[in-house]
Every structure is written in C-alpha cells, then in structure tokens.
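Every protein chain but one is kept in place in this view of the complex.
For chain A:
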Amino acid sequence: MKILVCISNVPDTTSKINFTEGDTKFDTNGVQFVINPNDEFGLTRAMWFKEKQGATVHVVTVGGQQTEPTIRKALAIGADEAIRVNAEPKDGFFVAQQLAEVVKNGDYDLVIAGRESIDYNGGMVPGILATLLDMNFVNTCIGLEIDGSNATAVREIDGGKEKITASLPLIIGGQKGLVEESDLRIPNMRGIMMARKKALNVVEPVDAAQPTQDQKFEKPAAKGPVKLVDAGNVGELVELLHNEAKVI
C-alpha cells in the first residue's frame, strides 16, 4: 500500500495572531511553524500502517522553501520520502489542484489529509482533491482500517459517529481519533539523522485556478472586562444571565 500524507505548515497552536502590511498579510514574525495538528494525527496513523501493514509513506506540502523544516520533521517521524510543491498555497482549490498532480503521478492507494488547517480553516482541500481525481472521500475521519483494497472508516458526525465502507483509492480528511494524542511521536535523534538522508523532491506547480482571495484581515474586537459575581451570591449570576445577557 502506498500512502500520501498531505501536510500543511501552520503557526503553532499557541501563536498570537497578528497581521501586517495594512492588515493584508499574516505576520509571521516570531511565529513558530509546525505540522498542522489534524495532519499529524493522520501522519501518525500512516506510521501505524507502515509498521503493521508494510505501507510506504510519502508526505507532501505545498509551500515555499521556508516549509522544509516542517516536512523534514515528518521525515524524522518516519515518512519515507517527501515532496514539496514549490508554490505559495494561494487558496484551497489551488492547493487541491497541485496535490491532484502529485497523487496522479505517485499512484497512491490512500491519501491522508487533515480535516482542516488551523490557520485558514478552509477544510476543503481533501474533498476537492478527491472529487478532481474521482476518488472516494471520507471527512472528519476518526478511525481507519484497511483490509486489502477495502477501507472501513469512522466519521464524526454532529451528535455521534458513522461507520463507513469504501474501496481504495481513498482520501480522508482526518482529525484526532485516528490516533490518540498520546500516540503522537516526537522525532528522536536517529530519526532526525535519517531524515537528512531521505529524498525531499521539489516539484514546480502546475497552472491552477484560484477562485478566492483574502483581501484583508481583522482581529476580534477587544473584550470588555469580566463582570465578577461573588461566590456567595450565585443567584445574581442567574439574574444577570436572564435580565442583562438575555440568554436564559
């Protein structure tokens, strides 16, 4: 089985978000970039398929040279080979078209992407990719088993979960649940050394449409101070929620 894990290079979850150039760009100053958490759960599941079922695992990202430390980390965790499509990820449709080219050329059985990236939160790349390639697709995937060419996936739905069956080739939008938080791996020294010797192939982008464009950004309005209610007077909170906030 040949697996491709799609990795998005995103600000660390603890990052403070600021904008620059007249609020038209995300300010990367002082920001640490990491593997998108939803992708990291998928990568870790892919490692399981590699170790238990002998799968080959490639990773791909669409981004400039500055994304290479993130993709190297995926190699250090255990991916066999990496691909970087040398283009700024302009929007979700653009990225999906770039990935479609990589998937076509690589003949993958399973493509694991994250449910969404935690920066632009578009949540569309895996679904568009699957549809462009006419591959099966399962979103918000929290469990995945592969038996030959058959997949059984569990998808999170509002208020529960759904078991889904589909044949390979398959694309999933994954999230926590594919593996547990405690299963995530920190690269060890041996992994980091080996990652240096693994192939990181840079490919040039194909011409692709970009139907959306962020014009400007804005930070949420500053919040007023919290109104504190004395712990000995809980009834006042009920009153405030009813009369002032009008939410009960």
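The rule is short, and it goes like this: a contact is a pair of C-beta atoms (placed from the backbone, for glycine too) under 8 Å apart; a residue touches a chain by one contact, two chains touch by 3 or more; residues count from 1.
As a working rule, contacts and distances are computed from a predicted model.
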Protein that the absent chain corresponds to, by UniProt name, given "SufE protein", "Peptide/nickel transport system permease protein", "Uptake hydrogenase small subunit" or "Electron transfer flavoprotein subunit alpha/FixB family protein": "Electron transfer flavoprotein subunit alpha/FixB family protein"
The one residue from A:M1, A:A87, A:V203 or A:L237 touching the chain left out of view is A:L237
Determine and list the chain A residues touching the chain excluded from the picture. 11, 13-14, 16-17, 19, 26, 37-38, 91-93, 96, 118-128, 130-132, 136-140, 142, 152, 155-167, 175-177, 180-182, 209, 211-220, 223-224, 226-231, 234-235, 237-238, 240-242, 245, 247-248
